[in-house]
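What you see is the complex with one protein chain gone and the rest in place.
On to chain A.
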Amino acid sequence: MQWETVIGLEVHVQLATRSKIFSGASTAFGAEPNTQACAVDLGLPGTLPVLNEQAVAMAVQFGLAVHSDIAEVSVFDRKNYFYADLPKGYQTSQMYHPIVGPGAVDITLEDGTSKRIRIHHAHLEEDAGKSLHEDFMGMTGIDLNRAGTPLLEIVSEPDMRSAKEAAAYLKAIHSIVTYLGISDGNMAEGSMRCDVNVSVRPQGQEAFGTRAEIKNVNSFRFVERAIAFEVERQIELIEDGGSVVQETRLFDPERDETRSMRTKEEANDYRYFPCPDLLPVVLDEAYLDHLRGQLPELPADKRERFQNELGLSAYDASVLSASREMAEFFEEVHHVCGDAKQAANWVQGELAGALNRENLSITNSPISARQLGELVSRVVDDTINGKAAKQVFQALWNGQGENADEIIDAKGLKQVTDTGAIEAMIDQVIAESPAQVAQYRDAEPDKRGKMIGYFVGQVMKASRGTANPQQVNGVLKAKLDALV
């Protein structure tokens, strides 16, 4: 039988507010345990939550970016359950009236086609603390620094049909939230976490199969691996005559498998009810307009502009707009050198290659966008040729100079365009290569084009790479042909 995979994602995005969603404590990552938990975060008796306006603004910005309906009135609810790192015994969330209503994002698939994934809703909630099970000799330590950090939980419709689509969707969300600057999107630090709902159904069947929710899928790679494993598990189970049970499963990246955490029967009854300590959030059109006016250019718009206004290929536009950092880097290079195509080639070619080799992200690039832009502009204005440019790039990468011009001067890489000088070099090379000249002369005319490469190489070598290759080519051809 042919099976179809159905996937929906719940993405938790930590919002980049300076203080927590309901208290004034800092949200900075990595502080000593429990140094960033105030009386409110500890759930001390008598304390009350006060909503962080910035978190609301960020949620709304996300909603506007994915063309959602923003709720005029949204309400915080309490999700009641006991856990050691949940100080109040409930998580303040939005169950019945979320702030962000239905919307959609378009994802680009590997074959270049795009697909629309609908967003069911997104709601604001507070994060819990962390339970630390190591280093306490069989006991558990509680760190409440994270407790109260604002989260935006983005719930998709079950619109994805493959692990690749799910990963592309997650990347699209990542790109939107980082473009908006509402999250640092750092998955390693848990700024973005993902639960995956997976089910399978026979190809052509309309009704959904029973789904499993996989928790703790916290990287783009894990999303694909967890889904791949889970789909295989479910199909095998059904084909062996069994059936999938609705349950929560945990992805174990070390063993590359998912394991059952709890079944539906064991699920908590969270006893949601409206939080009486918080007023409903009422947003008016003027507020939405204000935020709409502040929206930056989003990835989809940028991609389109790169294509239409800068004349980049669809592929280049898509790669260069994928992340805010990449786009900003490219735009700065372009701004400095003035040539979009060259800027795109350098960012995606030499720079991306070097970053890859050293496993660096673009934000950690040893070469700044300005430095690369200056380098590229020297290529554009013919000050140096491509070969020399690569040398300059390497020197900049290694920190051997402040800027391209300095290195060009120091290494004497300035391109030689003086026809007299080039002719002299060519004459010398021809004089020193009688055998090759003879071969050239005796060859069939249509083979000669290839043979000219040897002479070009010799001339370039003689010029230490500084001769203008096009000029060398032209003059050489004329001189050799004159000898025929």
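Assume contacts are C-beta pairs under 8 Å (C-beta built on N, C-alpha and C of every residue); 3 or more make two chains touch, one makes a residue touch a chain; residues count from 1.
In this section, contacts and distances are computed from a predicted model.
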item: Undisplayed chain, where the name is taken from the UniProt record, one of "Oxidoreductase", "PhnE/PtxC family ABC transporter permease", "Glutamyl-tRNA(Gln) amidotransferase subunit A" or "Dihydroxyacetone kinase subunit DhaL"; value: "Glutamyl-tRNA(Gln) amidotransferase subunit A"
item: Full-complex contact with the absent chain, from A:V13, A:L42, A:V105 or A:M192; value: A:L42
item: Sole contact to the chain not displayed, among A:K20, A:K88, A:R193 or A:R211; value: A:K88
item: Residues belonging to chain A that touch the chain removed from view; value: 39, 42-51, 78, 80, 82-84, 87-90, 140, 142, 269, 271-273, 276-279
